[in-house]
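Step one of this worksheet: look at the structure below.
With one protein chain removed, the remaining protein chains of the complex are shown where they sit.
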Amino acid sequence: MNSFDQLSLKELVNEVSNGSLLGIPADYSGVPMHFTKALIKKGVKNLRLYCLPLTTIQGDMLIGSGCVSEIEAAAVTLGEFGLAPQFSHAIEHNDLVIKDSTCPALHAQLQATEKSVPFMPLRGVIGSDIQKYRKDWQIIKNPMNSSGVKDEPILLLPAVQLDVFVFHAACADRNGNIQIGRRRELATLAHASKKVFVTVEKILNDDFFENELTAATCLPALYIDGISVIKNGAWPCALPGVYPADNKEIKKYSIAAKTKQGFDEYMKYSLS
Amino acid sequence: MNSFDQLSLKELVNEVSNGSLLGIPADYSGVPMHFTKALIKKGVKNLRLYCLPLTTIQGDMLIGSGCVSEIEAAAVTLGEFGLAPQFSHAIEHNDLVIKDSTCPALHAQLQATEKSVPFMPLRGVIGSDIQKYRKDWQIIKNPMNSSGVKDEPILLLPAVQLDVFVFHAACADRNGNIQIGRRRELATLAHASKKVFVTVEKILNDDFFENELTAATCLPALYIDGISVIKNGAWPCALPGVYPADNKEIKKYSIAAKTKQGFDEYMKYSLS
Amino acid sequence: MNKEIKREELLISQLADLLVHDKHVAVGAASPIPGAAALLAKEEAKAKNRRLRVTILHSNKYNNFTDGARELFDCAAQGRIDTFFLGGVQIDAQANINLVGTGEYPKVIKRFPGSFGSALMYFVVPQIILFREEHSPRTLVNKVDFISAPGVSDEKIYRPGGPKYLLTNRALFKFNKDLKKFSLLKLNQNETTEGIEKLTGFKFDVNKRVSVMSDPDISRLKILRNKIAPMVSEFYPEFADRIWGI
Partner (left out) sequence: MNKEIKREELLISQLADLLVHDKHVAVGAASPIPGAAALLAKEEAKAKNRRLRVTILHSNKYNNFTDGARELFDCAAQGRIDTFFLGGVQIDAQANINLVGTGEYPKVIKRFPGSFGSALMYFVVPQIILFREEHSPRTLVNKVDFISAPGVSDEKIYRPGGPKYLLTNRALFKFNKDLKKFSLLKLNQNETTEGIEKLTGFKFDVNKRVSVMSDPDISRLKILRNKIAPMVSEFYPEFADRIWGI
């Protein structure tokens, strides 16, 4: 049998149910934009987005399309093209629950799941309003006699397990191993997710594990539940090391999405 | 100026003082054997070895040579060549303090330092005699309301920071970045160590960061305090992906080291 | 083909039988027989159009990990490994294992390498197969001198995994978690229940239908010798040479 499951875009989209806690990669880690549009077209509802640690056009589009009920992130932004307009609008109008976080906390919560421990400690953060509003976070006094300062307040973050994580990558090998280069946050996301799907530019007839150096660049197939081949699957976002962002298109979106009408028109053209 | 510090073997050896907590790589991660012998020749004393997670001939030689007062490890073994004779002898004769541990705990203690948190939680281990004898470990009841089972006993491990970590690698680039392939435990060890030195087979006139894929194979120069070029620097241990172990030599050692006299003769020949 | 079956081949075949429901089997250091068994099970699964992943840590080729030496433990803790193998200098009635030494710790009489990752793996991998070739009162003891990893835990302790089987040269036992006791399941040829009782340092139940270990059939033997043996020689050359002369 095939050493991995190759899925059509339709099969892939069907793996994300309403209400799922969906892992969202940052703009530098391979944003599955083609998949995201298909998900919007399907009309998925009440997604909860877990961004590691931020989202750009992917999150903004999902929010503007009414697919999202909650988002946990350290930032939602269009970067040099300014604020994420649909996100800001939704927050300002109380249409979206946000669990404001900070990058290292988003990493640590997944690392807890990666190790199957109920929590991870983190320094910093205490005294911020981020911490103040996070009822799922707790502060304890350092209980260790053998390390740190006795009674020092330490922030504990809960383990978070994602339902589904989808990202876009340059290629898979014939055994379903995914080339991620040094975007190792993708490994953390995969380890902490119940299901992991990947869209790739292409599948190579190689075995990345035949060589120690190519092995070092990949996420092993054992974490992957299905692969779809989608050419330019990150467009208009960048695929690092393969193609740059299409800044013209993102700028176009950033302008259109400032109004409801502009966003709707953009999405109509974009999904057609 | 040079973008990294190139050291002679003598300068390198002088970086390890008596009493240091020294990081020890496993046999699959690049054992700095040439450096180790120079350290023995210098007559370093009272080293405390922190093995991630085990040591083979490197630790046994250091112990047999009287350089070590304490060792923290999940195993000391010559693998297919049997027990580590000098280690076993030292333990059986009460000449060496051992902090018996288990692999994931050794990883987690360094990960705590990597994140600068005073402790890391770990599951498992509770009820073992390893845990019973580790007075620096503590069990607390899970304090999190938002994750895990309330009051579940959870093991906490202290952060451990190494004084010095030395390993052997295939090559460095012209900027002092070290190729480690997928031996990412070397990154954990480096992150958790005050000083890091590397012996390499060669220095290439490349820049590993010019390409996302070669970047993925390296430990960045910013963690490295000095590099020495030592051809065959892991011999008789393997350098994964470059050369295999010299099993004849390790077998020879395994037989010689069974007696004090045999060990002394082996070391005399080996250090000459 | 020489139809005489070597002891190691029988053990490999016995272990492979225990892996037929798995999706991912991992094999630790110094384990040629479990390694061969896992690769055999994988090959047989493939023929049945079922996917079995095998991770052999001691091999470069069959080691699927890229996140450093901790990935085995993280992966197991995540519940992504179905079966793992553990050994023991001593194994006792309650499936406690000792990889550290004999005598009263820390002043041991005979020191062995250490506990490796057993103290986590034993807790999180659903099917742990204990494998120790030597079957004698000195290896199978009533109570181990040092618990590297306990066979059973309080119910408050997080423990999705634990011991399922114990295989030796002479017998296969199943571990009953509720009774905290081994039960004799299969005997090697020429062994008797009474003989095993004498050679075992702990008391165990005897399954109502104790059977004799069945030899691998011709088709399995062919796969083992023709396909698996050369694979094993990549990461355990001495073992492959000794058993199969390759």
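Per-chain residue numbering starts at 1, and chain names A, B and C are given in the order in which the chains are listed.
Note that in this section contacts are C-beta pairs under 8 Å (C-beta built on N, C-alpha and C of every residue); 3 or more make two chains touch, one makes a residue touch a chain.
Just so it is clear, the model here is predicted, and its values are computed rather than measured.
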Contacts of the unshown chain among the visible ones are A, B
Given A:77, A:116, A:228 or A:254, the correct residue touching the omitted chain is A:77
Can you tell me which of B:218, B:239 or B:257 touches the chain that was removed from the display?
B:218
For the chain left out of this view, which of A:188, A:228, A:254 or A:270 touches it?
A:188
Could you pull out which residues of subunit A are in touch with the chain that's been left out?
26, 28-29, 52-54, 73-77, 79-80, 83-84, 87-88, 91-92, 94, 98, 100-105, 107, 111, 122-133, 148-149, 151-153, 182-188, 240-241
Residue positions on subunit B contacting the omitted chain are 1, 3, 113-117, 177, 184, 187, 191, 209-210, 212, 215-216, 218-223
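Methods note: only the chains that are shown with their structure count from here on.
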Specify the contact topology among the chains shown, as one of line, ring, star, complete or other.
complete
Closest to the centroid of all CA atoms, by its own CA mean, is chain B
Rounded to the nearest whole Å, what is the centre-to-centre distance of subunit A and subunit B, using the mean of the C-alpha atoms as each centre?
35
Cα-centroid distance, subunit A relative to subunit C, in whole angstrom
39
Spell out, as numbers or ranges, the residues of subunit A touching 2 or more other chains.
115-117, 212, 215-216
Give the residues of subunit C that touch two or more other chains, as numbers and ranges in rising order.
60, 65-67, 73-74, 77, 124, 158
